[in-house]
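Accompanying notes for the structure given below.
Shown here: the complex without one of its protein chains, the others still in place.
Up next is subunit A:
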């Protein structure tokens, strides 16, 4: 086997991701994505109280900190046929919204920006010109020459201290950095502002869920009661706080995040020509308008788009054993009945097998990609690899005629003077994340209005206790909980027997995107995107790999949490 370019650790992500790239000259010919850490949360969940599952599942990931808790309570509610009070659904929507806005802004500034923004170049910016630039694109008030001079001084002091901390060994001065010094300085200022802003945004989760990261949930509703006459419930003061937080989110998205995305994208239009990958997109849909999970009321629609064809939306059924399946041909797992087949999550097996499935003994320099090379499985929909996430959602909204989405996409393309095909790219993926943040923050005001209107009309219910007691459950039940997480379509499947978890499977967005090749040698979304027109300017500083991988916003702890080391026992359970 010839030498391969290895990037491990991929930093500025969640979790442990390794990319290996087989080069043809300076061009990526083959890319391999590997999740290199496993914990075994699904196995740990077995035998426990299904009402506790959310707490365990939530710790799959602390970045998308809410989503696994949410998918988990929804799985139990689906299994037990629990319908939520309308207020609980609205509060959950608000919490999902806050997660998106918080997560996407932090991704842009703290995880992705340094792929495009050269911190060192900011030192040579003219503060007056930076101010002119900032004021030309936004009404954001922190834009005076003095403000940028202070920021620059702070960075200079930091650099001159000789201790570069998190900025040490960055690819500063790399020819792929195209922003003028003033745009770099503006972006660095916003990097720091966003760190402060996000603390405030996260407070919404604390109001309804007690804390962030890892806010609390409860099967059948939300844990916080509403009582306008209590000092220890959601009351008028709390509603006012939520409104303030929404306003702060709205302002930052409108005046900083959206204009910065457009301004920075304008210098990187060549990134609209690479990084597409699969051309297949999938959404489970989310953000219901009522207490039930009725897709007809979702803000984010569900469906599959194949091969860029926006004119046909294919339907998804999470319960159909032939649709969503996971493969392990290149994963460090063993299937009892053979490693070439796919298994639906209800029938899922996950037996750890590192040594016997091609895992190379650490310390190693190169994966054996002919065998297993990742702790991630390869999920497929009807046998096809899918991209999930912001680009999938924006395309789905666009395809289904969502007016605001169409307007935002048109505005973006016309400002950047790019054709609609530009969406299918690294740049398109990053822009889609920004646009859906705008859609989300706008929608949040409506949910808060609806919640307050319900309370005004006398409805304060936030919890349905009718099926809280496990004695009221059928002896066997199964369900699928799903949501649109910031990184894409997320599903949890649960089997309940005699009040306990009999089996639990999560198929998560980053497994769809970051998973390895399947039995038919179809690449996963990361791999396919890296194989799309990536020429490395300097193989020792592969910034191009970081750009495209970060455009997906990897969350690897999410993607590799599977195991069932003891048995391949499969449960066949009829829906009761």
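Heads up, the rule we're going with is that a contact is a pair of C-beta atoms (placed from the backbone, for glycine too) under 8 Å apart; a residue touches a chain by one contact, two chains touch by 3 or more; residues count from 1.
FYI, contacts and distances are computed from a predicted model.
Missing chain, UniProt protein name, picked from "Aldehyde dehydrogenase", "Betaine/proline/choline family ABC transporter ATP-binding protein", "hydrogenase (acceptor)" or "Circularly permuted ATP-grasp type 2 domain-containing protein": "hydrogenase (acceptor)".
The chain not shown here is touched by just one of A:32, A:100 or A:208, and that residue is A:208.
Residue A:165 is the one among A:165, A:419 or A:458 that touches the chain not shown.
The hidden chain makes contact, of the residues A:362, A:401, A:419 or A:458, with A:362.
Residues of subunit A in touch with the missing chain: 6-16, 18, 36-41, 43-44, 48-49, 51-52, 55-56, 59-63, 65, 106, 110-111, 114, 119-120, 150, 153-154, 157-159, 161-173, 192, 195-196, 198-200, 202-203, 205-214, 216, 218, 220-227, 230-233, 241, 332, 352, 354-355, 359-365, 461-463, 465, 468, 541-542, 546, 557, 563-566.
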